[in-house]
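In this view, the complex is presented without one of its protein chains, the others remaining in place.
And then chain A:
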């Protein structure tokens, strides 16, 4: 425990408030407020629990939903793939046996666990939140400590509601100033990862701060925190403020009435104190951030859309040069070529990074009155059934369908290609997801990560392109 007069960070405060016991070896037993479960990383944990005859300690702090493996086509049909079906049925049997709250596949609340948790008010400020998925960092947008765990840790949390953890270091990434029109939270985050690298945050929890972050809505903050893991960080966080409280107010599982006001009073104490120590600090000028896209097979391979692909010979380190060469070969790109103008085969708008209603609105703003280019397969996979429904109420589905997009059911889908939504070998995608690893979206598939705005623009022109050209009112006629 720290002396109360020592200025503390947001992370320090949440950590301190969840230490069940500090152990001699420097680790702490940390209490977990929310445990989110999905079908892929939980079956083995339940199996071990059953074998040991242990109950789920706190079903009332747990929530389950199937997302990774679910088909995003017609939900009225049974799941075709027998292995996927078994995994979903296993989750359903487990939540029933252990009394865990669950949003069924055919309910409107079903969706990607990192969209559903916030949407339902299950994920709240000041909490510790874990899930057997690395993108659990998403929930840090609320000013919670949220991180991904493995299946053995899932079992540990199910049985004990705690985790043994070592305190991480504090890192602050400040983005100051105004972002330019056409620049989104995704571009901010890609720029951050491009700057600090995929291991830049290793061993740290990142607090995102600065005037540009304060102005982001919750969807933008979730996009930012979601990809903290792509910078290697244990978690990403944004201090809770009025934007956060307004988002949370009235959500089904949030505190209601007087209890909400009391919770807000507590949440307001969580912001980092003046003078608190950060082990690392990085500052970005928001005005310098352009619409961005990845060119390679690591999320740190980021370029402004106006940029050119690196040349191996520009790197003195032979290992680095070799990696560039290998990456260019995999991606089917020429050293030094402009990234804009690269033709795409598939456009994917979805994933826990960018599948919220705000993301769909941003994409629809580009697509309105336009058509998907010939030969491009374009799909929208909303983050939840509720997002899908809300989009239909607003008429966004019409804009997507009229443009030639597939309008699908909620799930993880082509972000990781576990279900039938996959790239085939050599296909190139503009994708609003979070990882461009080799084979991530399908064996030998080529992924370019970008914002929903940029993905929509790529769908229209059939190439990676600067979405700002389509957003300019004067250009709109000619570009369509």
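The definition used in the following text is that a residue touches a chain if its C-beta (ideal position, glycine included) is under 8 Å from a C-beta of that chain, and two chains touch if they have at least 3 such contacts; residues count from 1.
Convention: contacts and distances are computed from a predicted model.
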item	value
Listed names "Cytochrome b", "3-isopropylmalate dehydratase small subunit", "Alpha-D-ribose 1-methylphosphonate 5-phosphate C-P lyase" or "Peptide/nickel transport system substrate-binding protein", matching UniProt entry of the absent chain	"3-isopropylmalate dehydratase small subunit"
Option touching the unshown chain, where A:67, A:358 or A:466 are the choices	A:358
Omitted-chain contact residue, chosen from A:73, A:298 or A:337	A:298
Of A:273, A:345 or A:394, the residue in touch with the unshown chain	A:394
Identified contact with the non-displayed chain, of A:73, A:160, A:308 or A:427	A:160
Hidden partner interface residues of chain A, rising order	17, 20-21, 23, 25, 27, 29, 31, 33-34, 40-41, 43-44, 47-48, 52, 54, 59-63, 68-69, 81, 83-84, 86-87, 90, 101, 109, 119-120, 122, 124, 127, 132-134, 136, 147-153, 155-156, 159-162, 164, 198-199, 202-203, 217-219, 229, 232, 234, 243, 246-247, 250-256, 259, 262-263, 266, 298, 319, 323, 356-358, 386-387, 389-390, 393-394, 416-418, 422, 425, 435, 437-440, 443-444
